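The next block holds one structure in the form of structure tokens; read it before the comments.
The other protein chains are all here in position, but one chain of the complex has been omitted.
For reference, chains read A and B in written order, and residue numbers begin at 1 within each chain.
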Amino acid sequence: MIRRLRLFGVEIGAVLASVLIFWIPLYFVFVNAMKDKRGASLRSMSWPTSNHLWSNIKEVIQARDHMLIRAFVNSTTLTLLSIAILLLVCAMAGFVMQRRSDRVTPWIGFFVLAGLIIPPAIVPTIWVLDNLHLFKTMLGLIMVEVALGFPFGVLLYRGFMGAIPREIDEAAVVDGCGGFRLFFQIIFPLLKPVNATIIVTSSVAIFNDFTNPLYFFPGSDNATVQLTLYNFMNQFVSQYNLLYTNILLITLPPLVLFIFFNKKIVAGITAGAVKG
Amino acid sequence: MVKPSLGKSGKIVSVLSCVLLFASLLAGCGGSNNNDKASPSESASPSVSASSSASESPSETESSKPQDKVTISLLVDNSQDAVNVAKALVDAFQAKNPNITVETETRPAGSEGDNFVKTRLSTGDMNDVFFYNAGSLMQALNPEQNILDVSNEPWQSEVIDSFKQTVSFGGKLYGAPTNSSMGGGWFYNKKIYADLGLTVPTTWAELMANNKKIKDAGITAIIGTYKESWTSQLIMLADYYNVQAEAPNFAADYTANKAKYATTYAALRSFEKLEETVGYMNKDYLAANLDSGIKMLAEGKGAHYPMLTFIIPTIVQNNPESIDDIGFFAQPGDSPDKNGITVWMPPAAYIYKNSQHVEEAKKFLAFIASPEGMAEVGKVAKPTGPYVIKGAPIPDDVPQVVKDMLPYFDSGKTAPALEYVSPIKGPSLEQITVEVGSGKRKAADAAALYDKDVEKQAQQLGLAGW
């Protein structure tokens, strides 16, 4: 009984701490997004005297010829296409890497591990992209995101693939399945939990990515939502209300994704990362 | 059960492969030399010739059919002022030239913008016209290769010489001024001056005496806004008039690696002056930004703000009631008879050398560099100092703080800031001045460190003599 009471006390403490540590910054952004310029410049937590959220949203969206809308389109395209390619190439690579073992596989494993560790060489990458005429193009940025997301993704798939019994492959091969049919018709559908994990973690990472667009996708037509926020940081230096409104708007998509996939994140990581 | 990621044998292999990878990396770097050497030059030359030949043919067809609608593109930085100025110029220009449309694009400001412009030029897709700094930043763009020579345009005769000097490279002129000049020096609050019975200082010692009195009266003597670290450079940069007055050849010697900050007394003074201001700033000077600095100045919460005069329009807009309380003086030197102002030149408009619409772009520049163009600019951006186009007067209704600058100009006591007369400006200056201004580094040490930073810049630019 006492133990249960103590646990209950700890739990209450934890909930209070979560409010203090995690909700207050969010609440702070939210109330200041509702204030006018003068109100927000006070940096206070108080509830706004009048609600300016809608006019702020309107102003943020209209700024710079609706740059934010273009940025949303760009970021969405970038995220969707990158994820689609990433899922496919990582699953395929993870499949072979887990199933095969010969003299070459440790090398492949090593190069993948190296990709997790080595910081990307930025200017040479720009140079390579430029020579391929991919610098400052959506395709080029997608390739960068795929290349940099590949090591993590493939490790998750390789780990998860280990939990899929080889007997399935054997039965399929006995039935006359080739490698590609085996993979696409039988294995790939079994990968749903880890797909969900990669969709959530990588899409958030790509949608929120700041460094790569900063380097590889410059230009105001090319803006992504993070670059837009970064530019607004200079431009709205005296208008914190607009800055916070912008933050609020660009936090919504990951939030929605999170609400949908919340439970699957843990499930997918259980299956993949730890066994990896 | 949970398994380790690599089996034991796998681990040995991975250690081996690690070693092998390094070996192959080293071998790869030696072996790839020749290929690398060939490919960039190959890829660069066809693209240049392709675009230059492409640029000739359309302009011919355009001159034969002048009625055709032509669209040229313009690149400006994304600060509100720059966007407003560009819009005013474009609107007025289009009204005069209905067959030319100008599309404006924005880029980041500051050093990110520098990089943006350089990348655009090096990848060969710069806009037809772009607004960019004059002086060393422009010289770093490799003007001969990237920017169209406009030395022989008729409007050049309208431009004052001290501006021309800042857009010239190898004896040719490359740009047209887009705005008024601005001064760098000390804003002060006249009310506080009147209350404490202070007078405008003409020597550095007088200024420091004023600072002390203000501090003793319990008022912030100097506004510091180091959150935006570039603002920390002001005292050091605005001292250049005094450097030039004491050491007239400093700019040339410094560019030629013959004079150093640490060993030239007048130049070292610039750092020392900054060091002397330690302790006089507002408590939150490391967290305050330019905007809050302007606010403090306007609201009388600080007596002095060393800054560029480009902030005047912001004060007029945000605190119109207090603009008349604010005055301006040049950063004083050590002797009262050598008291002049350091001047920042406006950004210039440049034409991209491989532009396909050179004629239209030239027309646009001619419009900008005319009294008429400057009048349009003046409508949206109050002048922050005299214009550098002859015959473009500053209007009478400008606030007194702008007029405070006129005596220096009228008596010829002006010097362009060092960054306009020498291509070298060390990229770490703002970090160094933050350290000096916050008492973390001594002036002499800072000057020596800055000399090293400058050396790096000069070497990377490939300047002779470094």
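Heads up, the rule we're going with is that a contact is a pair of C-beta atoms (placed from the backbone, for glycine too) under 8 Å apart; a residue touches a chain by one contact, two chains touch by 3 or more.
FYI, contacts and distances are computed from a predicted model.
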item: Hidden chain of the complex, named as in its UniProt record, picked from "YceI family protein", "NADH-quinone oxidoreductase subunit K", "Carbohydrate ABC transporter membrane protein 1 (CUT1 family)" or "Glycine cleavage system H protein"; value: "Carbohydrate ABC transporter membrane protein 1 (CUT1 family)"
item: Hidden-chain contact residue, picked from the options A:113, A:164 or A:190; value: A:113
item: Contact partner of the left-out chain, one of B:249, B:317 or B:459; value: B:459
item: Touch list for chain A against the chain that is not drawn; value: 7, 10-11, 14-15, 18, 21-25, 28-29, 42-45, 85, 88-90, 92-93, 95-97, 99-102, 104, 108, 111, 113, 115-130, 132, 143-144, 146-148, 150, 154, 169, 173, 178-179, 182-183, 204, 207-208, 210-211, 215, 225-226, 229-230, 233, 240, 243-244, 247, 250-251, 254-255, 257-258, 262, 265-266, 269-270, 273-276
item: Chain B, residues in touch with the chain not shown (by the definition above); value: 1-2, 4-6, 8, 11, 14-15, 18, 25-26, 28-29, 32-33, 36, 40-41, 44, 111-112, 114-115, 118-119, 122-123, 140, 142, 226-227, 229, 283-287, 427-428, 431-432, 434-435, 438, 440-441, 449, 452-453, 456-457, 459-460, 462
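Just so it is clear, only the chains that are shown with their structure count from here on.
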item: Between chain A and chain B, centroid-to-centroid distance (C-alpha), Å; value: 37
item: Residue ranges of chain A touching chain B (in the complex, touch as defined); value: 64, 106-107, 109-110, 113-114, 126-127, 130-131, 135-136, 162, 218-221, 231, 234-235, 237-238, 274-276
item: Chain B residues within the chain A interface of the complex; value: 2-3, 5-6, 10, 13-14, 17-18, 21, 39-40, 43, 78-80, 105-110, 116, 119, 123, 289-291
